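Below is one structure; the comments refer to it alone.
Only a portion of the chains appears, each positioned as in the full assembly.
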Amino acid sequence: MTFRLAELAERAGGRLAGDGDRRISGVRALEDAGPDELSLLTAPRYREAARVSRAGALLVVPRLERLAGPGGELAGRDLVVVDEPALALARLLPLFYPEERPRAGIHPTAVVGEGCEIDPSAHLGPYAVIGDGTRVEAGVVVEAHVAIGRRCRIGRGSRLHPHAVLYDETELGAEVEIHSGAVVGADGFGYAFGSGDPVKVPQVGRAVLEDGVEVGANTAIDRGSLGETRVGAACKIDNLVQVGHNTRIGRGSLLAGMVGVAGSTVIGERVMMGGNAGSSGHLEIGDGAQVGARGTAMRDVPAGARVAGTPAVELAAWRRQVAALHRLDASLAAIRRRLSALEGRSGPDAAADRGEDGDDGEHRDD
Amino acid sequence: MTFRLAELAERAGGRLAGDGDRRISGVRALEDAGPDELSLLTAPRYREAARVSRAGALLVVPRLERLAGPGGELAGRDLVVVDEPALALARLLPLFYPEERPRAGIHPTAVVGEGCEIDPSAHLGPYAVIGDGTRVEAGVVVEAHVAIGRRCRIGRGSRLHPHAVLYDETELGAEVEIHSGAVVGADGFGYAFGSGDPVKVPQVGRAVLEDGVEVGANTAIDRGSLGETRVGAACKIDNLVQVGHNTRIGRGSLLAGMVGVAGSTVIGERVMMGGNAGSSGHLEIGDGAQVGARGTAMRDVPAGARVAGTPAVELAAWRRQVAALHRLDASLAAIRRRLSALEGRSGPDAAADRGEDGDDGEHRDD
């Protein structure tokens, strides 16, 4: 199946610059694409790779279109110029790589509990295990080895990849995707401390993932301790993320890989947490806030704020901290030289003063 | 099933303040509880939520009881005043939410190896797989898809949630709970480095979890390289934690989510490691020590010490570091102003001196 480049440009919401009749049969990375395939260049870092690529056509962002000028790395290329290359890919890739969705039906090895409702259009793969009283709605795909507890609801069109696990009472909205090894609804970390060993506080709430949530491989989202842990619609959660009990996340927020959210934190809408960012418990992170990679929110983060560092501070302040720390030795040395110069001009008293100063001695030991 | 509030107060070890005859049918979060349910208020942060809650009665800590005074958020509420609300919950919740424990018996799809001893009171769920020579004691629950290796021992009353995995020779004491996706006894990270590729050092030890240990979802506890990795009785380990080979942890210690303990570290009793805290290998962390969230012990931590930061220092010192770093730019600027003032009074020599000082120039570039 092939498409005219002009048609792809239109579907991508982009502008054609080149031969619209070129036939395209796929989309591949720069180093893999051939003459009948489309690739993309979105950062100057990869311009040389684009130059030597055998790709028949390229998606580019407007600021890189200048490379198509005489002598540029893209000279002579057929281009599709798009403002948002990721959005263009999201539109084009399904043309060439339609989702392989298994057929409706229940594999003979699937174990379905009592009182379950399984929509006939759903797919239950080999060795799937569904607990009593669970409802699986239309078009759901439950792949091999998925274990779903009792009294769960799996909303229309959701997909659970092999080895996903849902504990009892977990609720998934429509079009939720859970990747392999993710565990939703396990007990939170709740213990009481008396004089002896820690005493477990039963975790009797549940976990709810609203419509369109995606959960990455080996991520853990705990059930509420008494109430709910709730992940808002369209949230995207990457691999190996920890979401503690009673956390609430608003619509469309993103948690990158290895993010850790301690319990009872309220995260707003369209919040972005970078790789291995974290949050203490019982905080509020406002709508649209961003916590940079490796940053740790230890206080509330206002809506729209961008923070970084541990403990997290406003992004610009963190950058100043980092810069100041990098040159700290040099800064202090310069200050000391100026002090010494002043003290030298001031006579013997200054030298006596320095003699009492343990700091300089420590510094020289370094 | 309902209980009189006076009875609940007594079972919780608390003091009744209000109508002891009120009937209570459950315990729920402030926003979910109804007039016949108990909820709790343990932090001032949630006092407004308590005020508008429909809960029939509240567990409160003594310092918040004053809110029950005239005009307070809790005015007119029936209260149970408890010193340790978590302990109260640990006592009360099982009344309303008894554990659902599957019936004794071996599911027909469970695969049991040769020479195993499975106590007749144990439950083996669908698709559980048990290796040769493993012993499963009384009252154990092995849920769906659990894979247990050869020559393991699963102590009395332990519970393994779906998809827990134990490698060969793993030993669990009594009343151990392993959550879904946790892997106990996998190979540690041990390689030899010669001139060529890394060479694997076989990991021939084992992992032992003593009585009452709880292990969170997707946590990994490696076997010993030669000897044991041992987690002491009543230790509680959260989700996505890494415990390296040969680690030994004393009784009643807590490792919060995403903690990482490198190999051969000896952790004492009642140690607390906060979220994503870590430890280098071959250290000793003394009894009762605490490593703050995100902190990294890179040296031994004395018993009872509280440390934080990376590398971890004493908690108060870390707080001073953080504070000093936050105002570092301002501190240095103030010092430079004072220097300039002094130099200005000292004539042209001072200006010449500043000209040699690369630090100030760098600072202006910021």
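Note that the chains are named A and B in the order they appear, and that numbering of residues resets to 1 at the start of each chain.
Heads up, the rule we're going with is that a contact is a pair of C-beta atoms (placed from the backbone, for glycine too) under 8 Å apart; a residue touches a chain by one contact, two chains touch by 3 or more.
What you see is a predicted model; the values in this text were computed from it and never measured.
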(Q) Please state the number of copies in the whole complex; 2 are the ones shown in place. (A) 3
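As a working rule, only the chains that are shown with their structure count from here on.
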Q.
Suppose each chain is reduced to the average of its Cα coordinates; what separation in Å results between chain A and chain B?
A. 23
(Q) Under the definition above, what is the set of chain B residues touching chain A in their complex? (A) 27-29, 31-32, 39-40, 43, 45, 84, 86-90, 93-94, 96-97, 99-100, 109, 125-127, 143-145, 161-163, 179-181, 212, 214, 216-218, 233-234, 236, 238-240, 251-252, 254, 256-258, 275-276, 293-294, 310, 322, 325-326, 328-329, 332, 335-336, 339, 342-343, 346, 349-350, 353-354, 356-360, 362-363, 366
Q: Spell out the part of chain A that touches chain B in their complex, as residue ranges.
A: 109, 111, 127, 129, 145, 147, 150, 163, 165, 167-168, 181, 183, 186-187, 189-194, 196-202, 204-205, 218-220, 222, 224, 226-228, 240, 242, 244, 246, 258, 260, 262, 278, 280, 282, 296, 298, 310-311, 313, 317, 320-321, 323-325, 327-328, 330-331, 333-335, 337-339, 341-342, 345
